[in-house]
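The complex is shown incomplete by one protein chain, all other protein chains being positioned as in the whole.
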Amino acid sequence: MSVLDTIRKYREAGYYKEFDYHWGMTVDLDRCTGCEACVVACQAENNLPIVGESSFAQRREIKWMRIERYWEGEYPNAKLNFIPMFCQQCDEAPCETACPVFATYHNQDGLNTQIYNRCIGTRTCAVYCPYEVRYFNWFTYTWDEPLERQLNPDVSVREKGVMEKCTFCIQRIRQAKDLAKDDDRRKVRDGEVTPACAQSCPTEALVFGDLNDPESRVSKMANDPRGYQVLEEQNTSPSVVYLQKVHGDEEAI
Amino acid sequence: MDITGTFQYEEDAISAAQGLHAAGIKNVSLMSPIPMHAAEKALGLGKSNVRKFTLIGAILGGLGGFSMCVATALVFIMPTGGRAIIALPPYLLITYETTILIGVLSTLVGFFLVAKLPAWKNRPYRVEANVNRFVVAVESPSSNEVKKAEQIIRGAGALGIEQTGGTL
Amino acid sequence: MVMKKLFDHGEPSYEQVNQDVIKSLIETGPKYWMLLATTVGITVVCFIVPWMYQIHMGVGVAGMNRNAVWGTYLSNFIFWIGLSHSGTLLSAVLHITQSDWRKSIYRSAEAMTLFSLMVAATFVMVHVGRLWFIHWSFPIPNPMGLWPNFRSPIMFDVMAITTYLTASSIFIYMGSVPDFAAVRDYSSGLRRRIYTVLSFGWRGTSKEWHTLGWAYTFFAVLVIPLAVSVHSIVSWDFALSTVPGLHQTIFAPYFVCGAIYSGTAGIVTVMYCLRRFLGFERYIGKIHVDYLGKLLIALSMIWTYINIMELFTGWYSGSSAEIEFLKFRLFGFYAPMYWEMILFCAFVPLLMLFKSVRLNWNRMLVISILINIGMLSERFIIVSTSLPRKLLPDSYGFYFPSPAEISITVGSFAMFATLFLIFIKVFPAVSIYEVKETLNPLRRAEKT
Partner (left out) sequence: MTSINRRDFFKFVGAGGAGAGAGYLYAELVKRPQELLVPQVVPPEDYSPGLATWYNTVCNQCSGGCGISVRIREGEAKKIEGNPVHPVNQGRLCALGQSGLNALYNPDRLKTPLRNNNEGRFQGIEWEEAIDELAQKLNESRARRQSDRVQLLTGNIRGHVNGLIGHFMEWVGVASHMQYDFTRPANLYEANQLTFGQSMLPYYDIRNTHYLLSFGADYLGTWLSPVHNSLGYGHLRQGQTEKRGTCIQVEPRMSLSGANADEWLPAVPGSEGSLALGIANVIANGHYTGADQAEWANALTTYTPSNIARLTGISEVDIERIAEEFFTNASLAIAGGAATAGTEGVATHIAVNALNYLAGNIGQKGGVIFNSDPGFAQTSTFEHANYQQMITLAEKMKNNEVDILILHDTNPIFSMPSSSNFQEAMENVPLVVALSGFMDETTAMADLILPTDNYLESWGDDVPEPAVGFSVASISQPVVSRLYDTRSLGDILIDTARMMGTEVSWDSTEAYIQDVWSRIYAQQGGDPSGFDNFWRSALEAGVWGQETASTNQGSTVKPFPVNQLSDVSNKLEGDESEYPFVLHPYLTLTFLDGRGANLPWQQELPDPLTSVVYNSWVELNPGTAVELGVKEGDVLEVTSPSGTIRAPAFIYEAIRPDVVAMPIGQGHEQYGRYAEQRGVNPIDLVVPNFDQRSGALAWAGTRVKILKTGERVLLIKTDGITRTLGRQILGPSEAEHG
């Protein structure tokens, strides 16, 4: 492919549809109970630091995956809604355009990647992100001996001044791709790769897969009539589709 | 050896300089504490060549800036935000800035070249020229020009005349 | 046009100008050294030390958090960039419109431009998380083989500020070359050698004057659109985000107007100091303060209009996020600061409608300082009331500057003062040759 073709391709809005993968996730809010198993799974998988009480008090927690709570109504009709919030891997991500040094960009799998060793810490991406899923390393966080022995060797530990965020467990995606290659397969099969959050979810609310493959579970889930995208009016084209919670029992699945 | 003549009045100095020019004496310079627009006209200094530097610099800066954006974007194709790799609005902004940047820098270069600066050594100069006097200097005149020059300068009403080595 | 009197205390002679200006440069009393030592001391203690500590520990030393990832450092950055717009306006615009009254004050106005830009650039360095890699944001080759992202608004900033810094330093330097020559002629020894180099061997020949005149005009012409673009671009850092309260089309004119406004007020403050401490009463007089006062009134009205528009568009959008943001700005925690800003920047300047206020240096000093306090608050409010309250209410947070941030803010003023104090001993603070241009010309006709 000539350079010109490449440029032309990347100029088209939906260019990622032509690639092998377009990783995406669906979150079934009707299944999600807000139990936060995903939060710890993410922390364990991705070496998220233990920031300590004072950092929490200053709202400097680092949780790539978090659960947001929204109440409706007043007592006694108060209702609580949970919504897991993590990087939406937007195809038209505001954060990507913001980085002066290409520390974040869109890779060929439709992932919004964050390259830690490239980041200089202007934090513009976090300002631009409507979902507030980017987390900054205000300090170099350390682990009390011997907690650091738990750290996942496939994921780097970030130092002070670096922005970080959900990667859809890119290390797992890579491993799955390697295995597929060892097997002489061009593509990873549906279900072969699951990020830590989806893997741990006790209610199977999170489904991960390739949105380019119309037969994948996630594609089918994304076409559910309950599907919507959070802050759709921001036109960020997220790769995460939420399935709306069903209110009342008359609406069958 | 240079000749310098000091004048109290602008007109005198200008007429001395014009006289020297008319006499075919080369390397005449007229020094003044403030810019003399009348003198510039009299000495035939029209539109300065600096403007060419500015124009060419700005054009090159604009082209260069835009090419830099395009070229660096093509070294690594890094799609961001679903936007075009060669995106005009942001690149034009950069172009705008580089136009000015290079325009300013080349104007500076142009200034140095046209004004023949910096030149730190061996040039005729009188410190009064920077206070309230006008100085006409003839740089290294040939031996037959010396007399003539002194005559013209004195004739124009110089307060004093000196033969000096390069003082600056 | 009635030619106003440029000099309150009668015209000085040519020699007088040289002497007065060069004296302010060469004669240095113990008061100056004490003042310099104080500002350097404050800079080191309040700015350098906390900054070094922050570099060592991480940006967490500042009070920013997950929701408010930008804080005082960025708001100060905008403030200082804004302050820098003074010099450009006074020097370049008035140069092109050939207003003679600019000539005695433009040098220090340009110095303000340059030094506020330097302070602003320092704030960028204070702001970033990994200062030691900041060169990656410049288009220079690096070991990763990757170039900066020119599609990023931050890169617009990098380019704009670099250009502005370059252009304004060239601008002030070129305008000073003849005056450097004057200092050279007045001094001996080391100082003479230094100024010989600084003045490039300037002799004041017609050719040199001619070239300088042309070049200077081009600098001025190039610098004006640059200045407008710089603060527009700074505003786009904010406006290109989707943050309610920042995502507004009015931001570029808002920032540019505010910048010129605070810059002009800054010049009044600096003028006051030059008069008071360097004895330039003779050169900086009623006409300057009068014109600057009128300019400030006009700017304050434009500024007020844009502020009202900002509120209106927010309200008119009907978007819950925008209205929530407006409520917080007008009635939330930082509301006192907001109303203080309105008072200082929209109402206090109206006092200058009275000539008695406008022509009184002390009153003008107070007003100019109040305006800049208001503008500093404005920048702070822009950052602190919008960023912590974005689109997801569950992620709403709060931002309050930490002691380190406050200290660095205070230190930045000391740093600016230090730079300015050094400036008045290096540059002739009043342009010698341009002041002379406003004097009676040395012509026989006028003499007799």
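General observations
First chain written, first letter: the chains are A, B and C, and each begins at residue 1.
Note that a contact is a pair of C-beta atoms (placed from the backbone, for glycine too) under 8 Å apart; a residue touches a chain by one contact, two chains touch by 3 or more.
Note that the structure is a prediction, hence the values are computed from the model and not measured.
Note that the undisplayed chain, when the full complex is considered, contacts A, C. Within the set A:Ala196, A:Val218 or A:Val240, the residue that contacts the chain not displayed is A:Ala196.
Only one of C:Gly10, C:Pro30 or C:Pro143 touches the chain withheld from this view, namely C:Pro143. Where chain C meets the chain that is not shown, the touching residues are 48, 52, 55-56, 67, 130-133, 143-146, 320-321, 324, 389, 391-397.
Take chain A: the residues that touch the chain left off the picture are 28-31, 33-37, 39-41, 43-45, 50-51, 53, 56-57, 59, 61, 63, 66-76, 78-83, 107, 113, 115, 117-118, 144-154, 156, 167, 170-171, 174-175, 178, 196, 199-205, 226, 228, 230-233, 242, 244-249, 251-253.
One rule holds in what follows: only the chains that are shown with their structure count from here on.
Across A-C and B-C, the chain pair carrying more C-beta contacts is B-C.
Work out the mean CA point of chain A and of chain B, and you get 61 Å between them.
Residue positions of chain C touching 2 or more other chains, listed in rising order: 146, 148-149, 151-153, 155. Multi-chain contact residues of chain A (touching two or more other chains): 94, 97, 99, 102.
Residues of chain A that touch chain C in their complex: 55, 58-61, 68-70, 85, 94, 97-102, 118-124, 126-128, 130-132, 134-140, 160-163, 231, 234.
Within the complex, the chain C residues that touch chain A are 57-60, 63-67, 69-70, 127-131, 133-134, 136-137, 144, 146, 148-149, 151-155, 158, 237, 240-243, 387, 390-395, 397-398. Listed in rising order, the residues of chain C touching chain B in the complex are 13-15, 18, 139, 145-153, 155-156, 159-160, 162-163, 166-167, 170, 174, 178, 181-182, 185, 196-197, 200-215, 218-219, 222-223, 225-226, 229, 233, 433, 436-437, 441-445, 447.
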